[in-house]
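One structure, pasted below without further comment.
Yeah, one chain of the complex is gone here, protein chain that is, but the others are all in their spots.
Chain nomenclature is as follows: A, B and C, assigned in order of appearance, with residue numbering initiated at 1 for each chain independently.
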């Protein structure tokens, strides 16, 4: 049976992907922060001792709290360097993706249009996007796809926390082209659809998933 | 019943999309060059008299023969200006896309990494990509998605014609990360998968579909 | 003596470039619309009969009036196809740039972040940017540089016309990172500085010139 590991699989986008993959008879390990804390390299290494191979891997993790550049500490940078970059690097250096498999990376639209409050996320997610792009060419030889999904504003707990109250969320939604946040299920279904339909020539790509919100031409 | 119009629907990628949509009970009009010749604005206008609305529209057309810049004539430029740009503009200015519908545009990876022999295609497909991006924000209000698929080397008659003989195709394939051309069916299935799964937050996006062949980071 | 032809050289950015080049002992032909109307291919061809070679060429022309997509006529598209694309193509197909020369193209920041009101400009300037990129590699062999400058909001008559009155301009300026429009002289001096300093390895590049206003990462 096809096996999938979904990091950050207990909530938000990760949970939606897990739930969606379960509907097509994939053996899904929805890893929570108890299973693996990507901000802690020891936790990552322990996880890799038990999880040595998979068919499908979803590299997904929450981002940092919004913070202004001047107030970000050395500790903050190092923590999120681990969580958003080095943890994922360590996983890809050690786990075996079986031939014909898929790796999905969940980043954010802020890698293309960086946001002053999400500067940590912009920086380290962009850094890992570079690594992922380079590796996509190597994985291609084993028929393994690398797909980077860059979501815009999605209706998760995290997004809700961004705002002071529900009214602010509603005001924000009015400014979006589709007049609503994206639903985690839409990303979950997208991932499922690609796997289910055995679409293999889609690789080495960053896909904006933002309801026409970004302004850059590509 | 959901209705789809697929331009260039009688061969290559267009045919694959048509065939794929037919499997999910969509009423597909696979328009051939006899039905509409996008290089001829009169043909386009005639087509629009009979086809005034649709749920799904696939803007797809073959590109020009490879040609060096110095040898391209004014007539060539004007012909492909119609075929790759103004024909599509005229369609979007006149056809009604029903609320909740989808518009897929099939361009080419040469819009991001232009190719000296395909300079006409790079130019006018990029031009229409700009129009499509702007319109994606307006269509978003009607829950209509605009998705630009930018294929790399796909196994179509056109690609085969590019090469002198079958051996040259094989040599070219060895240079690709996946060691093969993409299959039109992969794009067909991708389009079908998005519609079938009712994925709506994917809009205003250009998706490389090139088997990890492009080198630009995004 | 080094010779420069500056299209649209009688006003705005073109005039500023002309004035700047004159300060460094370059023989500048600041071509006005009377000398060459790039929206009229016959005018372009006549110009090329008299002007067969140059050391420095500045491809510069005003853009169209702001217009909504639905109201743009076939005539509009064809006119600006000539003015913003085919006129420049015809020039580069026919004029000789002397070895070691420079070609500067003045486009707009809307090629990267298209604007709903400037959709014609976004489309055709992007199209020509593709051509210019491809040609930059061929010109490189003759030590001729191709530099595309993509200005943001610059203090020209055209920009002023965009707004109803001077107060609106001031309100707009407050929204800009530098709290002011750019001055044409800054672009003029930039072009001069590159030529004066004989900087040759800067080619095949699009340079945003927008006072930190754009949001895309690159």
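Going forward, contacts are C-beta pairs under 8 Å (C-beta built on N, C-alpha and C of every residue); 3 or more make two chains touch, one makes a residue touch a chain.
Everything numeric here is computed off the predicted structure, so don't read it as measured data.
Across A:95, A:119 or A:169, the residue that sits in touch with the chain not pictured is A:119. For the chain left out of this panel, the touching residue among B:111, B:131 or B:193 is B:111. When the whole complex is considered, the residue among C:70, C:99 or C:143 that touches the unshown chain is C:143. Within the full complex, the residue among A:29, A:77 or A:172 touching the omitted chain is A:77. If you put the missing chain back, the residues of chain B touching it would be 111-114, 126, 215-217. As for the chain not pictured, it touches chain C at residues 112, 129-130, 133, 136-137, 139-141, 143, 146, 152, 154, 177-179, 182-183, 186-187, 189-190, 192-194, 196-214, 217-218. The missing chain lies against chain A, touching residues 41, 69-70, 72, 74, 77-78, 81, 85-86, 89-90, 92-93, 111, 114-116, 119, 122-124, 126-131, 133-135, 137-138.
Keep in mind that, in the parts below, only the chains that are shown with their structure count from here on.
Our note on geometry: chain B versus chain C, Cα centroid distance of 30 Å, whole angstroms. Between the CA-based centres of chain A and chain B the separation comes to 29 Å, rounded to the whole angstrom. Centre-to-centre, using mean CA coordinates, chain A is 40 Å away from chain C.
Touching two or more other chains at once are residues 111, 114, 122, 126 of chain C.
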